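Have a look at this one.
Shown here: the complex without one of its protein chains, the others still in place.
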Amino acid sequence: MSAPRASKRALQALLDRSAFVAGWGFRVKSVSDEACTVMLPWREELARPGGVVNGPAFMALADCAMWLAIKRRLGIEQDAVTADLYTAFLAAARRETVYCTARILKLGKRLVYGVAECHDARGRLFTHHTITYARIGA
Amino acid sequence: MSAPRASKRALQALLDRSAFVAGWGFRVKSVSDEACTVMLPWREELARPGGVVNGPAFMALADCAMWLAIKRRLGIEQDAVTADLYTAFLAAARRETVYCTARILKLGKRLVYGVAECHDARGRLFTHHTITYARIGA
Amino acid sequence: MSAPRASKRALQALLDRSAFVAGWGFRVKSVSDEACTVMLPWREELARPGGVVNGPAFMALADCAMWLAIKRRLGIEQDAVTADLYTAFLAAARRETVYCTARILKLGKRLVYGVAECHDARGRLFTHHTITYARIGA
Partner (left out) sequence: MSAPRASKRALQALLDRSAFVAGWGFRVKSVSDEACTVMLPWREELARPGGVVNGPAFMALADCAMWLAIKRRLGIEQDAVTADLYTAFLAAARRETVYCTARILKLGKRLVYGVAECHDARGRLFTHHTITYARIGA
């Protein structure tokens, strides 16, 4: 019932020691029980022809933001894996930092479902995602 | 009508000079008008806790395989960007090479829709994807 | 630029004269530029074994609510057709009226993308949908 809430610091430490996401350079911007926001700072290798952020970068960011939103709620020790992820690409991001805010809509015993949005610093939408995670050990 | 078909060699060269995918180390395995298969060789940084390939790697691979399937049909010069991508994660890949085979189901004037499957060397399914690309300049 | 906003009355009249949705008995509850809410009153034929509302009813309702949200913004005369629709079924509805609230996230020149949520009178979520419509004549 009352799982220990993971702090922003604990979530950033988790990212830093997770080799599979470390390459992206994600930074936790804010976290609460309602939403988790993660940043992807711009760097040149993210550029698709034309200087826009490549699609997989958004999907990796959304997947990570939801993963942290779940860790926040269930505790760092509890794990879950992505069961499905849908992404709609709405607008291009050009040589700029991308933010992603994930929100859990249903925290079930076996499945967790939520929405993630990638946006700029003022809230303009780049991508919209729906994500289902399956709880491990559930 | 009769666009020049991009060869396997031309598609691999495209990958090699595209910084945004170069980091993954994708290799074109085979290409025809019906399907395009791309490989992601295993390396330790792909590992999620537990030694399984992380989710974004499959999505990046599927996105890339469909991109090349479209380039094959329309020619290297023609470009298209991902409009939406749905991924179902069906089974874990453990410290092994992942293959992804993309097939175009509809090649429209503005939108291209297709399916991609990530699998092992014997065809066992890891992930299943549906992808819509929007043609640029269309 | 300044398309004539369709009124709640005009949208209900559209539903009433559209044979393909008339069978569902949908009622427009409220409409604004931000959101459109449509009701599906309970009736016994909607029941799946166990007395819960069957899945296609939610999808038809979501599709309809987004259609009206678009008509609201573009005017009754402008039409658009569903390009893709994703539905996550989160909780069962039991012998009760279902409400669906649709919101447009991107109103593009060719594609319209938005989110629809089916819920009860107090906001409890039954299903969550993402929907892309393609504008006709665009």
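In this document, chain identifiers A, B and C correspond to the written order of the chains, with residue numbering beginning at 1 in each.
FYI, a residue touches a chain if its C-beta (ideal position, glycine included) is under 8 Å from a C-beta of that chain, and two chains touch if they have at least 3 such contacts.
What you are looking at is a predicted structure, and each value in this text was computed from that prediction instead of being measured.
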| item | value |
| --- | --- |
| Residue in contact with the excluded chain [from C:10, C:47 or C:107] | C:47 |
| Chain A, residues in touch with the chain not shown (by the definition above) | 83-84, 86, 110-111, 132 |
| Absent-chain interface as seen on chain C, which is shown | 18-23, 44-49, 54-57, 59-60, 63, 79, 81-89, 92 |
| Absent-chain interface as seen on chain B, which is shown | 86, 88, 90-91, 105-106, 113, 115, 125, 128, 130, 132 |
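Here is the rule we use: only the chains that are shown with their structure count from here on.
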| item | value |
| --- | --- |
| Chain whose Cα centroid lies nearest the overall Cα centroid | A |
| Equivalent interface positions on chain A and chain B, same or different at half | same |
| Most remote chain, CA-based centroid, reference being chain C | B |
| Whole-Å separation of chain centres (CA-atom averages), chain B against chain C | 34 |
| Approximate Å spacing (C-alpha centroids) for the pair chain A, chain C | 29 |
| Distance from the mean Cα position of chain B to that of chain A, given in whole angstrom | 22 |
| For chain B, residues contacting two or more additional chains | 83-84, 86 |
